[in-house]
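Here the complex is missing one protein chain, while the rest keep their positions.
Think of it as A and B in the order they're written, each chain with its own count starting at 1.
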Amino acid sequence: MVSSAFPSAAAEHGEHPPYLLHHFQSVEQQADAANFAMWLFLLSEVMFFSGLFAAFLIYRNWYIPAFVAGAKQLNVGLGALNSGLLILSSFSLGMGVWSAETRRKSCLVLCLILTFVLGLGFLGIKSIEYAEKIEKHHFPGLHYSLSSFIDPSSDQAVSAAGERPLPLDMARHTELYFSLYFAMTGMHALHMIVGMGILAYMILRAWGGAYTSGHVTFVKNFALYWNLVDIVWIYLFALLYLVSRH
Amino acid sequence: MSTSTLVPPSEPIAPKIPEDNYLSRGYGLRSWLLTRDHKRIGILYLISLSVFFLIGGTLAGMIRLELLTPQSDLMSTDTYNKVFTMHGVIMIFLFLVPSVPATLGNFFIPMMIGARDLALPRINLLSWYLYIVGGVLVIYTMVAGGVDTGWTFTTPLSTHYVNTNVLSTCLAIFITGFSSIFTGLNVLVTVHKMRAPGMTWFRLPLFVWSLYAASIQMVLATPVVAIAIVLLALERTIGIGVFDPTKGGDPLLFQHLFWFYSHPAVYIMILPGMGVISEVISTFSRKRVFGYKAVAFSSVAIAVFGFFVWAHHMMIMGISNYAVLVFSLLTMLVAVPSAIKIFNWTFTLHKGAITFEAPMLYAFGFIGLFTIGGMSGVFLGSAGTDVHLTETFFIVAHFHFVMVGGMLMAFLAGIHFWWPKMTGRMYPERIAQVASIVTFIGFNLTFFPQFILGILGMPRRYASYPPEFQILNVFSTAGATVLGAGYLLSALYLLWSLKYGQVAADNPWQATGLEWQCQSPPLTGNFTEMPIMDHEAYDYAWLEGQNRNRRKVGHR
Partner (left out) sequence: MSESIHIVVGPRVYVAVLLSLLGGTGITAWTALLNLGIWNPVIALSIATFEATEVVLYFMWVKYSPRLTWLAIAACIFLFSTLISLSLVDYMGRAWGNW
């Protein structure tokens, strides 16, 4: 068995970058490993959401009238606006990565801040939507109210659209729709909040020049995470807001 | 090739432990609790796992004591429910799932592939801390009065009908699940990106293949039980209705999501053990593993097929007959790769120079007991017989044969096999051989009667039973005592050997893995020079050449 000296162990510290960890042979290997690790983590997140998607698929096909009634309570315009904000934030983050790779520090900081602001916008609109639902007693649990679905005159949105009331047992299933709505968008929002926290940390570090000196792995891997959160929203928007309107 | 059955290994003992090793590099609590060394993290896991095994084993003792008599007289039925639930939760999530991957896997995968550490050392440490947090939560649950739903948390019992600590247990399992995900993630990245030059996929030790396969399942299956638990918690607290029939939910949906993980979980538990067996059988027959590629591909096949069979745990629960048929068929398929491995190990033994050290005795135990357990699984996979045997002691016997007779024996085989490498000390061979035989006898006496009890109709998870079942239960409890004595003996002499065991040489078993080229115990960086792999796996001819050259890559 032939052996050769470990490059990183044998080299003096000046010969390899300070961010190269000692168990890696090269910066490429380290970045490659970090990238693959991030992808595996993202795949585990996809499997995490998959249970919710399975539940949604099954219950929507069991209770289509209830899901239609529930979906009509959502505002497609606000949902589309949220989609737009997230897509723009993915774009700004991509531009941030490009800035880091081309060593444009102020551009990077600007892009990260823009991503953060767009994320805040998304969460703001989400809280408006949530507040409206909670006010109408559409949050599942003890205070859930069926009146919007069995008595259209009690709900302006429903009566304005000329909807007919649901039979009682089907009306009960609307609570399932809202449970899935809050569970799925809530889990998504939780992931966004975590992302925004990391983004805030990154803005501070970027301001100090951490990502514009050749070591862009952190920004790139964060962008992978943020884009996954965007993809989840793309599907949530389609399933919750769009497919059950008729 | 020599035909004598006792081939004395060359230089099994050394004069003294090397001064510079991973244990001596830094003393004190901080150096251990903030370590990034995969070997130290493996030892941390080993210690914490042993503690939880002790707790889970005590609970098992309590179960067997209660079942000595037909009446529920030792404890109330509610308490009995809590005891077997905690036994299951601890043994599965806090012992079996992390056992080999987090101890032996953490310790040896980098060394086997020629790397200096796992790809993500800090994530590795985080895994351990998450495991400890989960473990502490489980202990809190026990202290706060336990949970009595069974480790399977069947809805709607767990969501609407019990008043016990379901939520804290759910949180514990959720957190421990992430520990498992991160360990699996680390292994996958390490094996893909950090193999030494020349270490191609088909030169890897089969231990690495098995852990790779288990890691795929860890990363992809565990999140599904995580979401199942989240939904369970929401159902229990808010009443969202996803598992509540009165609101239109389906309790079986929880089971689908739960078993989608929990079936692959059993392969997460057994695959690493199978990896250990590959190493041990090869080393103690001095022969390369028969059918390397078959064993390697079977490991991955088990991991893949293991995802397709989960509803065989639900056959009596109300799934459609069509689903029963499909899952029964798929279950028959998943048995095939496991059988292939058993055949390959048996053919490895053929014309080998076999010796009977303790790891080999445990490996023999594994082959016999896992085969019996696996074959009993076929009875359960077949829908017609499953209807009668499920939820009886037949199931209990089945999974204890594969998990205790299989996995736990493999774990002990691995601990003994790599003990000289991890600690620099040899364990006392004679006592270890005695302990392995005691364990084997105790195991069979404990669990074989349970197959019969199951066929006769004794249900599981019941504190009382008809008096005609008592004699078999008495045998089972007697066996449990012997089994416990065997484990205790092992723990005692292993601890004893830390101080008084013979000092081990680098390669006391004359095994071929790269880890045996390192000193015992290894250096913190494992290798002093980058090893370059230029021979096939299990190449004993190469090892002979190595011994002649005495080229040292793992020594100061």
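Criterion: contacts are C-beta pairs under 8 Å (C-beta built on N, C-alpha and C of every residue); 3 or more make two chains touch, one makes a residue touch a chain.
Fair warning: this is a prediction, and the values are worked out from it, not measured in the lab.
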Any idea which of A:Gln25, A:Ser90, A:Ser148 or A:Thr212 touches the chain not displayed? A:Ser90
One chain is left out of this view; which of B:Val326, B:Val434 or B:Ile455 touches it in the full complex? B:Val326
Touching residues of chain A against the unshown chain: what are they? 28-29, 31-32, 35-36, 39-40, 43, 46-47, 50-51, 53-54, 57-58, 61-62, 76-77, 79-80, 83-84, 87-88, 90-91, 93-95, 97-98, 101-102, 220, 223-224, 227-228, 230-231, 234-235, 237-239, 241-243, 245-246
Spell out the interface residues on chain B facing the chain that's missing from view. 192, 216, 220, 224, 252, 256, 260, 307-308, 310-311, 319-323, 326-327
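By definition in this document, only the chains that are shown with their structure count from here on.
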Dist(centroid_CA(chain A), centroid_CA(chain B)) in Å evaluates to 35
Chain B to chain A touching residues, read off their complex: 110, 115-121, 123, 181, 185-186, 188-190, 192-194, 219-224, 226-228, 230-231, 234, 238-242, 246-250, 253, 256-257, 260, 517, 525, 527, 529-535, 542, 546, 551, 553
Quick one: which bits of chain A touch chain B in the complex? Just the residue numbers, please. 1-6, 9, 21-25, 29, 32-34, 36-37, 40-41, 43-45, 47-52, 54-55, 58-59, 62-63, 66, 140-142, 169, 172-173, 175-176, 179-180, 182-183, 187
